[in-house]
Structures are given as C-alpha cells and as structure tokens.
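A single protein chain has been omitted from the complex, and every remaining protein chain is retained in its original position.
Chain naming follows the written order as A and B, and within any one chain the residues start at number 1.
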Amino acid sequence: MAHRTSFEVATRGRGTHDITRLVQDAIARAAVDIGHALVFVHHTSASVILCENADPSVRHDLEAFAARLVRDGDPLFTHDAEGDDDMPAHIRTILTASSITLPVAGGRADLGTWQGVYLWEHRTAPHRRRVSVTVLA
Amino acid sequence: MAHRTSFEVATRGRGTHDITRLVQDAIARAAVDIGHALVFVHHTSASVILCENADPSVRHDLEAFAARLVRDGDPLFTHDAEGDDDMPAHIRTILTASSITLPVAGGRADLGTWQGVYLWEHRTAPHRRRVSVTVLA
Partner (left out) sequence: MAHRTSFEVATRGRGTHDITRLVQDAIARAAVDIGHALVFVHHTSASVILCENADPSVRHDLEAFAARLVRDGDPLFTHDAEGDDDMPAHIRTILTASSITLPVAGGRADLGTWQGVYLWEHRTAPHRRRVSVTVLA
C-alpha cells in the first residue's frame, strides 16, 4: 500500500539539516513491514543526502569541500540572476542527489548505525524547502 | 501494480535532452495514484538528472563545469579505447546518476515547479540511449 506525506524545512541558509526523525516518523505512519521510502526534495538548489551522523565536523568539512569544488562567483558561470551562489547551488544539487530511497524493514528505515538523513541547503539565503516521503510496500 | 515502458533517445552528442514529457506520459499510462517511478538509462556513458528547467544557461554552465572537472584527454586516464571522451563519460555518469526515482501523486510525477528530467549524453558523438520507466504503486 502506498503512503505519502510531506513536510517543509525552513533552512537557515547554506548547510545541512538533520531530517532523520521527520523521515522515520513519516515511515512509521505508513505502518508497513518491508518496503521502499523515497525521500524527495522538490527544488533544484537543495539535496537529500545520507551522511555520518555522529561528528559535526564531517558536515563542516563537507561544506568546505563543496565550496572549494564549486566556487561561488566562478567566472565560468553565466547563470547568476539570483547571485553568485545561484549556479553553484544547481551544480551541488546535481553532484549529490535530489532524493534518496531508503529500505524499510520492521516499519522503519533500516539505516546503518552512522547514517543520518540530511537536507542540504545550497543557497546562502534561508529558504523553505518541501520534502515528501512516499512509502511503498 | 507494476507498469513498465521504455523509449529511445537519439542524442546529438554531448549535452542534455529534456525528457520530462516522455517520462510524464509513461507515468500517465501506468494510471496509478501514489507510487514511485524509476527512470533508468541502460548505459554507462549517459545520466538521468533533475535540473532547473527554465533557463538554458543552467545546462550550459553545467556542461562547462563538467568539462573542466573531468577533462577529455586527461593524461591520468588509461582507458581511451573509444577516444578522449571515453573515460570522462564514465566518470561523469558515476558522479551524477544512471537513474532517478520520482514520487508519483495524482497519476503524475510530483516535480517541483523548476524541476525537469534530463537525459545527459556524455559522449561527444551522437548515440541512441535506451531509457525505461518502471512505475510501482
């Protein structure tokens, strides 16, 4: 049986937001034993990623790496209508992912011990991001 | 109920091809309310991505960024049997994705306003690329 829910995340600008609990709650409401949960962000400047969940320095270094790999204001970019971070935000999204599919077992996402689910905002300004969770069994 | 269809895209060489309508048509034929649609390209030198769909400069800059990140003819690469773009095409595919899973709601892919589905050809020569859409509900 398919079950679908969605929520919004108010971001504080560029950076990661732990949405593991929101995702697990959405999956729990689906009340399925074994299945797939699709966590999808409906925007082109924010990602959904799985990342180490214990040490905040991992997300700090991830952000630093992304900022160096895809530089804001790089003269290569012509698409800058919304600012220096506009095109980098699109590229960061495509290099990571707009969604992640999680295995459901025993009614919850079967994540590894160190796996957390994060919304990654790639714009420097705060945004409201719509995330949906669609569970199939 | 599972529903599966496939189509071919004749690419004109390196670059993005908007397949949003082909994907939405395939999903519509599945006639499901809520589900998952897996859009999969059956090749190792072409990707399926979600990208901003309004301003062509986004895809232009994306292409320029990929060409700089993974250089054709880079002396690092030993795998060049099919030319300077052979190994870069494999790497570009792995850094992006061979598939994307879309949430289906109300019988269609529930994309964000600015999200389009693109086949990204990474070889410089034209190719025929097989894409399948498998819908579960």
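In the analysis below, contacts are C-beta pairs under 8 Å (C-beta built on N, C-alpha and C of every residue); 3 or more make two chains touch, one makes a residue touch a chain.
Predicted model, so just to flag it, every value in this text is computed and none were measured.
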Selected from A:Ile27, A:Leu119 or A:Leu136 as touching the chain missing from the view: A:Leu136
Missing-chain contact, candidates B:Arg29, B:His42 or B:Arg68, resolves to B:His42
Full-complex contact with the absent chain, from A:Val9, A:Ala28 or A:Val58: A:Val58
On subunit B, residues whose C-beta touches the chain left out of the figure: 2-4, 36, 38, 40-44, 69-70, 76-79, 81, 87, 90-91, 93-95, 97-99, 101, 130, 132, 134, 136
If the hidden chain were put back, which residues of subunit A would touch it? 32-36, 49-52, 55, 57-58, 60-62, 64-65, 68-69, 95-97, 100-105, 110-112, 114-115, 136-137
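We take it that only the chains that are shown with their structure count from here on.
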CA centroid of subunit A to CA centroid of subunit B, Å: 20
